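Below you will find the structure I want to go over with you.
For this view, one protein chain was removed and the others were kept in their places.
Letters A and B name the chains as they come in the text, with residue numbers starting at 1 for each one.
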Amino acid sequence: MAESYLPLLILIVLALGFGAVVLVLPALLGPREINKQKMQPYESGIIPFTSPRRRFPVKYYLVAMLFLVFDVEVIFLYPWAAVLRDMGVFALVAMAPFLLVLVLGFVYELKKGALHWR
Amino acid sequence: MPTLPVPTFTQVVFVLIAAFTVISGLGVVVARNLFHSALLLAATFFGVAGLYVMLEAEFLAVTQILIYVGAVATLITFAIMLTRGAMHGETNPLNRQWGKAALFAFLFLVGLLGYLGGIPWPAPFQAIQADEGLIARLGEQLVTRYMVSLEVMGLLLMVALVGAILLARDDKP
Partner (left out) sequence: MDWLNLLVYPAVRVLVLFFVLLTGFAYLTWYERKLLARFQVRYGPNRAGRFGLLQPLADAIKALFKEEIVPDHVDRPVYLLAPALAIVPALIIWAVIPVAKDFPAVADVPIGILWILAVAGIEGYGVILAGWSSNNNYSLLGALRSSAQMISYELPLGIFLVSILVLAGTFSLVELVEMSRPWWEWLWLWLVFPLFFICILAETNRSPFDLPETENELVAGFQTEYGGMKFALFFMAEYINMITTSAIMATLFFGGWKGPFADQYVWLGPVYLFIKVVALLFLFIWVRASVSRPRWDQLMRFSWQFLLPVSLMHLMGSAVFTVFLK
């Protein structure tokens, strides 16, 4: 029943509402004395001389890509896990090649040293 | 005077979720900042997950959140953060060809609606009890009927993995 998920929707909406209320309250309660220094980016007391608009190592992107691939593989394991007890050996054997390929990919990643941070 | 039909609760919720999805979807294409577009895309994915729940496909909804909101959208935000120019600059979502594009999009929509309207949709099958039996049945199908697809999918994912590693390798020693 989709209705059984309604409490979760209420929960999400109320949680967002809570965040909003907490954000608005101090704007009403707190003092306001704005000066130029308060509005500058914080860089340990010096005036920032590099912009954060720089490029970042592609390693971070690789982490995200690898995560995506493994995440997709893991999601297939969930329905399988639910039936494993009832279907027994057959389900185990059926999933073995899938897992094996997963492990192979993983070994390749290890051997390549893809995530070896230098 | 005919009385208007009172919408049921489910309908109200559906309209709210659908509106959220459509509005954030629109936001993706009209936002001038690339990062904002990516965030709105994540919101759209989230709305779609809500629609899946309304269709009683909760496993699909979880997959949607886990893979699309949790991984794909994160990947996109990473990609934006990794590139210098696109990070903070404003881009104009309209280029010189927007008129023609809009026309073709509209024609495509009309064609799609005409096609979809003509399909004899099957009446709903018997109501499926949406308990965890549903996910279990999915698992059962996965290792019996769709076993070959599953193994091929594993291979495909491994190819993706290898591709990702080769793409992001650094040649420096």
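Criterion: a contact is a pair of C-beta atoms (placed from the backbone, for glycine too) under 8 Å apart; a residue touches a chain by one contact, two chains touch by 3 or more.
None of these values were measured; they are calculated from a predicted model.
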Original post:
What is the set of chain B residues that contact the non-displayed chain in the whole complex?
Top reply: 8-9, 33, 35-36, 39, 42, 58-59, 62, 65-66, 69-71, 74, 77-78, 81, 87-88, 130-132, 134-135
Original post:
Given the full complex, what residues of chain A touch the hidden partner chain?
Top reply: 3-8, 10-12, 14-16, 18-20, 22-23, 25-27, 29-34, 38-44, 48, 50, 52, 56, 60, 63-64, 66-67, 70-71, 74, 77-78, 81-82, 84-85, 88-89, 91-92, 95, 99, 102-103, 106, 109-110, 115-118
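Please note the rule applied: only the chains that are shown with their structure count from here on.
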**OP:** Enumerate the contact residues on chain B facing chain A in the complex.
**Re:** 9-10, 13, 50, 53-56, 58-59, 63, 66-67, 70-72, 74-75, 78-79, 81-84, 87-88, 130, 132, 135-136, 138-140, 142-144, 147, 150-151, 153-155, 157-158, 160-162, 164-165, 167-170
Subject >> Touch list for chain A against partner chain B, complex >> reply: 1-3, 5-6, 9, 53-56, 58-62, 64-69, 71-73, 75-76, 78-84, 86-87, 90-91, 94-95, 97-98, 101-102, 104-105, 108-109, 112, 114
